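Shown below is the structure under consideration.
The other protein chains are all here in position, but one chain of the complex has been omitted.
Entry: chain A
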């Protein structure tokens, strides 16, 4: 549609309040199971406008795969939903319907829920790759339910970097290729700033919400007529979540997740070490074979016979496959994510703590 700016990458994502509300509702209703959904909108002038969203139907998909009987089924199916075939059909149907009512209905990405930022995994990458492969202007919105419950909304937008896209396309994550492309774990995801946009109608509605009364004493209505004439206007409920002082649960959870990550790291490390050991062994065998063959050839040459081919080892020996480094990279990215989270958390908490302490100190 927007052919002129096709090549211009978007700089930020502008999310409608409606979309935010829908995502929050969907995600928190399914919590702790992962929830995923589809985003529609359009991009104009380097801004990706996300105007509507709908969740992926989980039930329909779950039925055929139910036989696995896995405990994590709901989550894993939901996480894989954006790639599921049935969902693509569903998605196209929805877009068609939306077009009929004249809404900006372009595929602009998908969203997922997360707990304490534990979304950096292979499934996430594959989903985003699935979208971004067809259309560069797609984004993954991540709504962190756990963090949002602590007061401030946590909604972040990510896309894959172009270098990573290229690497993932080749599905080559060996040490060699990584050295060549200089791809590090920091280069996997690019975060896009998120702007929440309200329609004018909504803004004006928000402005109509009465402020809290200046006078703490509210005069009681004298008669029923009074109530009819002047219905009571309640001020919006103030949110005290922000003032939550319990630090432990958050840090505990993060610690747990970090420990998990370290475990994963060790598993990866072991895999790699195993690979290296077997590689060395195999290489040693090859060298042995080569020296043997060389000696043999020298003898044959002395006896005026045709030498045997020396590159037969490629056929005889099979070098072990190097395990993909992607898992490790993602793990590193995940750890970084956690650390940043703690960092950000302490910033606000320290402020809170000072506030509390200031209050407690005798004046």
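Rule of thumb we're sticking to: a residue touches a chain if its C-beta (ideal position, glycine included) is under 8 Å from a C-beta of that chain, and two chains touch if they have at least 3 such contacts; residues count from 1.
The rule is simple: contacts and distances are computed from a predicted model.
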| item | value |
| --- | --- |
| Protein name, per the UniProt record, of whichever chain is missing from view ("Pleckstrin homology domain-containing family J member 1", "Checkpoint protein", "Synaptobrevin homolog YKT6" or "Eukaryotic translation initiation factor 3 subunit C") | "Eukaryotic translation initiation factor 3 subunit C" |
| Contact residue for the chain not shown (choose from A:191, A:256 or A:336) | A:256 |
| Listed residues A:100, A:248 or A:311, member touching the removed chain | A:248 |
| Sole residue of A:22, A:83, A:130 or A:265 that reaches the chain not shown, by the stated touch rule | A:265 |
| Residue ranges of chain A at the interface with the undisplayed chain | 248, 251-252, 255-256, 258-259, 262, 265, 269 |
